[in-house]
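Scroll down for the structure; my scribbles are underneath it.
One protein chain is absent from this view; the other protein chains keep their places.
Take a look at chain A:
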Amino acid sequence: MGMGVDVRNKIAKRAAQEIKDGMIVNLGIGIPSLVPNHLSPTINVMFHAENGVLGIGKSPEKGEEDPTLCNAGGFPVTIVPGASYFDSATAFGMIRSGALDITILGGLEVSETGDLANWIVPGKRVPGIGGAMELAKKAKKVIVVMNHCNKKGEPKILKTCTLPLTAKACVSMIITDMAVIAVTEEGLLLKEVMAPYTAIDVIQKTGAPLRISKDLATVQ
């Protein structure tokens, strides 16, 4: 990602604040997988994984891993009381039927109308679709966490995505190393800036018009 651990954790910590008690939550690979480390102990949620687990718990201690029990990224996990296992068709049945309250995904580009591109850079990188299309289209709330700019310093938040889409008009919030931006019917709304950046910095590095929230806050 070309991003330090501290910045990744800062984004994950901010994303964790969007998770409320009692939610069903699916987390993507990368920064999203850091989110549980920042949840308050008073928040109890059921984490869902596309490979067929509802009720994922914390990472096991080294040496205590169960080689068959993992999350969708292939990393060993534990389960919480009340957890269940099921096949992948059932796992995606849950997603498509709207049972997920929130999903936190990585992104390559997001448009001002909430279109998401995150599965292919034609001719360069081919990670593949995985479960991103179902999650992006069907979760009740889609949060994208990503670098504000690409490796060349160009905006990843654009008027229109240039990369092939994962799903249209699906993103409701973007959390980056520079800002927290809501996708609204009136376009993008800058709600918070991440210190040390200012609203001016964010506007300069965003490829679509930004309205500034009346209650603009700074995340330290």
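Everything that follows uses one rule, which is that a residue touches a chain if its C-beta (ideal position, glycine included) is under 8 Å from a C-beta of that chain, and two chains touch if they have at least 3 such contacts; residues count from 1.
The rule is simple: contacts and distances are computed from a predicted model.
Name of the non-displayed chain as stated in its UniProt record, restricted to "Sulfurtransferase complex subunit TusB", "Peptidase C39-like domain-containing protein", "CoA transferase subunit A" or "ABC transporter permease": "CoA transferase subunit A". For the options A:Val7, A:Met133 or A:Val219, the residue in contact with the chain missing from this view is A:Met133. Residue-wise, the contact with the chain that is not shown comes from A:Leu165, picked out of A:Ile11, A:Leu34, A:Cys149 or A:Leu165. For the chain missing from the display, the contacting residue among A:Ile11, A:Val53 or A:Leu158 is A:Val53, taking the whole complex into account.
Residues of chain A in contact with the chain left out of this view: 49-53, 65-76, 85-89, 91-93, 95-96, 120, 123, 125-134, 137-138, 164-168.
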